[in-house]
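Just passing along the structure, written as structure tokens.
Then we have subunit A:
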Amino acid sequence: MEIAAEAVIALVKIAVVLGVVSLVVAYLTYLERKIIAHIQQRLGPMRVGWHGLLQPIADGVKLFLKEDIIPDKADKVVFVIAPIMVLVPAFVEYSVLPFSSTFYITQVNIGIFFILAVSSLGVFGIVMAGWASNSKYSLLGALRSAAQMLSYEIFLGFSLIGPLMLAGSLNMQKIVEAQSDVWFVFYQPLAFVVFFIAALAETNRVPFDLPEAETELVAGFHTEYSGMKFAFFFLAEYANIMVTSSVAVTLFFGGWKGISWIPLPGFVWYALKLGAIIFVFIWLRATLPRYRYDQLMRLGWKFMFPLVMANIFLTGLVKYLFL
Partner candidate 1 sequence: MELVFFYLFAAGIVGASLLMVTRANVIHAALSLVLAFLFMAGLFVLAGAEFLAGVQILIYAGGIMVLYLFSIMLMNVGVAVRLRQWHRQSALALAAALLLAAEVWVVLGRGGYPAAQAWSWRLGQTPGNVEALGQVLYTKFLFPFEVASVLLLAAMIGAIVLAKRQITR
Partner candidate 2 sequence: MVPLTHYLALGAILFLIGAAGVIMRRNAIMILLSIELMLNSVNITFVGFARQWADLTGQVFAIFVIAVAACEAAVGLAILISLNRDRSMVNVDEINLLKW
């Protein structure tokens, strides 16, 4: 009986989180279009609803009703599985994020490690999509993204080690608790810079959007996709932005903890911080050109890798000497 009740509560929580996340992800596309439009001194979507507020829904309907084309020479099974393989890990990661002190789906003691592990699966979908499409542009895009995501996953993981050393736990809730006094971004600025750059690369955002660089590879790995399958890739990208921003909030900006003299509920603080970081993601997209593939790798291995190693060393030294 007890197990059944627990299961029901868990399912309700999952449903709530998935629902909210799907909605937020859909509106993230709207937000991105609006923000970029205003940076570029135009209006963006205006037609559907007040100031285009229903645009994501119209987009969803359009994508849903669109013809779903599977290329003749494609590997059908892999082609169909690939978008699912991209979307599912992105949503699974929400299961361990602490949205407030009381609201989370579950807590595991390998919390942040779980997120890293699951996010490493996202690359499969991309590689599968690129290979199964049987198109040269897709394959080039897939190879690029495989190399890019594998490399930057390393920097992403290593950049988190500094804050984790300070927190002394992998559990997301404990990491937040450890930042009661000072956010880790002040202790670990170097780690945050590396984390943010690696996060941009992991989510294939400008200036690291090489896998889907439309002006070079048409659309990279999802060139051959259409309809709902294409929407899956699209949603996955934004869901990944949300997750990486959430990780940044949790590890560097004190999670749901706010300033003590302003009485706001935890999840509001969380949403505010999340929004700020996502805004920077969008802002960068409107500002920066794109790196070249070899320059991206050089930046990673010759600049960020030594930096993040030095950060771990320094953190360890300080912790050993003074704490």
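Basis for inclusion: all candidates are chains of the complex that A comes from, given by their letters.
Note that contacts are C-beta pairs under 8 Å (C-beta built on N, C-alpha and C of every residue); 3 or more make two chains touch, one makes a residue touch a chain; residues count from 1.
What you see is a predicted model, and the numbers here were worked out from it, not measured in a lab.
Of 1 or 2, just one candidate touches subunit A in this complex, namely 1.
Residue ranges on subunit A touching candidate 1, taken from their complex, read 3, 75, 77-78, 81, 107-110, 113-114, 116-118, 120-121, 123-124, 127-128, 131, 139, 142-143, 146-147, 150, 153, 169-171, 174.
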